[in-house]
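One protein chain omitted, others in place.
Chains: A and B, in written order; residue numbering restarts at 1 for each.
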Amino acid sequence: MYAFDFVRPTSVADAVAALGEADAQALGGGQTLIPALKQRLASPSTLVSLGAIAEIRGVCLDDDGRVCIGGGTTHATVARQAAAHYPALAAMAGRIGDPAVRNRGTLGGSLANNDPSACYPAAVLASNATVITNTRRIAADDYFQGMFTTALEEGELITEVRFPVPQAANYQKFVQPASRFALTAVFVARFADGVRVAVTGASEEGVFRWTEAEAALSDSFTPGALAALSVPADGMIDDLHGTPEYRAHLVRVLTGRAVAAAG
Amino acid sequence: MTKVSMRVNGRPVSAEVEGRTLLVQFLREGLGLTGTHVGCDTAQCGACVVHVDGRATKACNVFAMDCDGAEVATIEGMAAPDGTLSPIQQAFQDHHGLQCGFCTPGMVMSAAALLDENPRPTEAEVREYLEGNICRCTGYHNIVKAILAASGQPVAVAAE
Partner (left out) sequence: MPKDHAPKDRGIGASSRRREDVRFLTGTGRYTDDINLHGQAHVAFVRSDVAHGRINAVDTEAAAAMPGVLRVFTAADFASAGGIPCGWQVTDRHGAVMKEPKHPILADGKVRHVGDPIAAVVAETYEQARDAAEAVVVDIEELPAVIDMKAAIEDDSPLVHDDLGTNLCYDWGFVEDNKAKVDAAFKAAHHVTTLELVNNRLIPNAMEPRVAVGDYAFGTGDHTLYTTSQNPHVIRLLMGAFVLGIPEHKLRVVAPDVGGGFGSKIFHYAEEAFVTFAAKALRRPVKWTCQRSESFMSDAHGRDHVTKIELALDAEGHFQAIRTETYANMGAYLSTFAPSVPTWLHGTLMAGNYKTPNIYVNVKAVFTNTVPVDAYRGAGRPEATYQLERVIDMAAREMGMDPIELRRKNFVTEFPYETPVAVVYDTGDYHATMDKLIEIADFAGFEARRAESAKKGLLRGLGINCYIEACGIAPSQLVGQLGARAGLYESATVRVNATGGVVVMTGSHSHGQGHETSFAQVISEMIGIQEDQVEIVHGDTANTPMGMGTYGSRSIAVGGSAMVKAATKVIDKARKIAAHLLEASDADIELKDGKFSVAGTDKSVEWGAVTLAAYVPHNYPLDQIEPGLEETAFYDPSNFTYPAGAYACEVEVDPDTGKVTVCRFAATDDFGNIINPMIVDGQVHGGIAQGIGQALLENASYDADGQLLSGSYMDYAMPRADDVPFYTVDHSCQTPCTHNPLGVKGCGEAGAIGTPPAVVNAVVDALQRAGHTHVTHIDMPLSPARVWAAMQTN
């Protein structure tokens, strides 16, 4: 990898200051960024590690019953500590990558990168979560803006994400056999005021909501409610591992399975 | 260059490193602990798994400076000082859980982390936990058996 300076601030304020330098880049758990650096796909002047900032780590419940997770919290911690509050979210976190990756990779890092095959974006979007940064709050529907693109400004840091807890939820991930990222995955969350369905891994535009399914499932939260629906293959990812038609098909299959599993 | 300090296998160590120095480079090149291997550059093969503060970590996918102050355990620290193999290491030998030996350090370190979290895993749990450790030689059969045996569960011994 290219040479860079490495700083390890202990507060959000110091991290934001460090990120103000030209070509500085934040380092979460590094599980995606470090391989990219090895391939020399990025050349930051300074890498600002967020690994020593205690204030952005942890899982708790707020007064509204939302699960609040610090941006620097690892997937393994979410899998353990969110299980009692939001089992579907914890289960999703417990299947990202592999155990060693889950011990380093973080919620904030995943969301900031917004890989089109990542798991967290589906959970955040389906849960209608709020992404909180050092400067503002961003609704999930506004946050994701296409493959590897988000609403984050330069130097803006995800400090926390607040997840409303649905009445029922489930995440179904069909893995790409090599990377074990999602070939296609669906997060279904049923709230009192309706159902949200978020799909990752499938679209060239990154994570998206399948609104037709949401409407049908809001009327009847059963797999059968999807019977007449289909997802257009247009805009779906076409690669070695699946055609657009295959991915479109998987969206429907996995949504049905998620509904059945959520009960 | 910046000074980084940590404890490796219980021994305090410190050295000047570059920002881009990975933990695995610090261990292999800096400390001469060449038991931790590098088998890929996309953080998938798991030959480099060590424990950082008790948790399985891919040493090729974490910077040395992010381990400042950490407690790091590597394959070299697994056997007793007199050379007696740990129960997991011994199970790998008894059950022929290794062939070329290249993935083995990572396998043993992942197995140790698994049994720490889940002392009596099922076969399926062992296989799932090894998602980030690739072996090309054994077909995993005897690795899974070795880990089940190391957990104290009855498994027919390969070496008999």
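Just so it is clear, a contact is a pair of C-beta atoms (placed from the backbone, for glycine too) under 8 Å apart; a residue touches a chain by one contact, two chains touch by 3 or more.
Please read all numbers here as calculations on a predicted model, not as lab measurements.
K.L.:
Which positions on chain B touch the chain that was left off?
P.N.:
20, 28-29, 33-42, 44-45, 47, 74-76, 78-79, 83, 85, 89, 92-94, 96, 98-105, 108, 123-124, 126-128, 130-131, 133-145, 158-160
K.L.:
Which residue numbers on chain A touch the omitted chain?
P.N.:
The missing chain touches chain A at positions 1-3, 38-40, 174, 177-180, 183, 239-243, 246, 249-250, 253.
Note that only the chains that are shown with their structure count from here on.
K.L.:
Hey, how far is the Cα centre of chain A from the one of chain B, in Å?
P.N.:
Chain centres of chain A and chain B, defined by C-alpha means, are spaced 28 Å apart.
K.L.:
In the complex formed with chain A, which residues of chain B make contact?
P.N.:
Result: residues 2, 18-20, 22, 41-44, 46, 49, 52, 55-58, 61-63, 65-66, 68, 110, 113-114, 129, 131-133 of chain B touch chain A.
K.L.:
If you look only at chain A, which of its residues touch chain B in the complex?
P.N.:
So the residues of chain A in touch with chain B come to 1-6, 8, 27, 30-31, 34-35, 37-39, 47, 49, 51, 76, 97-101, 103-104, 179-180.
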